[in-house]
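Note that this complex is displayed minus one protein chain, with the remaining chains in position.
Our next item is chain A:
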Amino acid sequence: MTQHVSPPRDGTGKAAPLEGPPAWRVRLGRADVRTLTLLGVLAALVLIGGVTQPDAFLDTRNLQLVLTQASVIGVVTVGMTFVIVSGGIDLSVGAIVALSSVWATTVATQEFGFFGILFTAIVVGVGCGLVNGVLIAFGQMVPFIATLAMLASARGLALQITDGRTQVVTVPGVLDLAERDAYVLGIPPLVMVFAAVTVIGWLVLNRTTFGRRTVAVGGNAEAARLAGIDVRRQRLYLYLLSGLCCGIAAFLLVALAGSGQNTNGNLYELDAIAAAIIGGTLLTGGRGHILGSVLGVLIFTTITNIFALNNLETAVQQIAKGAIIVAAVLVQRRTASTH
């Protein structure tokens, strides 16, 4: 905590203005620095991609592919950002995506067609979120533990359902979503879903009472409780929200891959957490940035793409990811401490 300094008073007892720029400019300035840094990193990556693989990387199809790949993990990350802002964590997102995707692609579900698949994916996601939320909000379990248990069980159940087999999707409506014919002005429908989730997520976090309560609970749960906020209910809703995002992501993944597999969504939890953190969301809660999270996702997806195009090993790729996380946190700490 920094020193508190009361504004100097003059003889009339009125406050003299505080030194320095007005608070809004300070805040805006910091937000801009963060966003610009992330955009800068992304631009640098695009440059690297363009230089090393001028034809393959800058190809429209490749860029569409990158965005489509980012969409699945991106939707998960938006939900994760809310959970982290509230001071929680959801380790089960990858497993929920797997379970939703396989449940939505069983032979029985596919008989109900497009909406059967969509509905099942979302209901399974929300259902898992409900279990997480009830355990955490009402069972007073630590989020790390509750969602770790969900990670294990949901993956297990996904394996149980598929018996390790790939469940191929035969419903044309779903498969069409990922086809080029469905692109609107060159934008794949999956990317549009991602964009919509991002915009809605930003609005909810920054412009609604739900978002405010989330921030309040994450910033100081005891103060939020004593201010009359129903902290437990808010926590429940947040895990439901994360589950919902997982359900949507699972549907996107099913459309993209044309199948459901119990290995889907592997390590999504770590990618989503990493993207949120480099986007400027505090792991301790109380502050979060949807846009930063989304840029984080785009950065990671772009790196993966560039490495793949250059035929570099996954190992190198993962080392690069780790380095970026460390660098991003160090840069942010420095900008934060200059305040």
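Annotations for the structure displayed:
Here, contacts are C-beta pairs under 8 Å (C-beta built on N, C-alpha and C of every residue); 3 or more make two chains touch, one makes a residue touch a chain; residues count from 1.
FYI, contacts and distances are computed from a predicted model.
Think of the chain that is not pictured: of "Sugar ABC transporter ATP-binding protein", "PQQ-dependent catabolism-associated beta-propeller protein", "CoA carboxyltransferase N-terminal domain-containing protein" or "Acetolactate synthase small subunit", UniProt labels it "Sugar ABC transporter ATP-binding protein".
Residue A:Leu226 is the one among A:Leu36, A:Ala196 or A:Leu226 that touches the chain not shown. By the touch definition given at the top, chain A reaches the unshown chain through residues 1-9, 15, 17-20, 22-24, 207-210, 212-213, 215-216, 219-220, 222-230, 286-287, 338-339.
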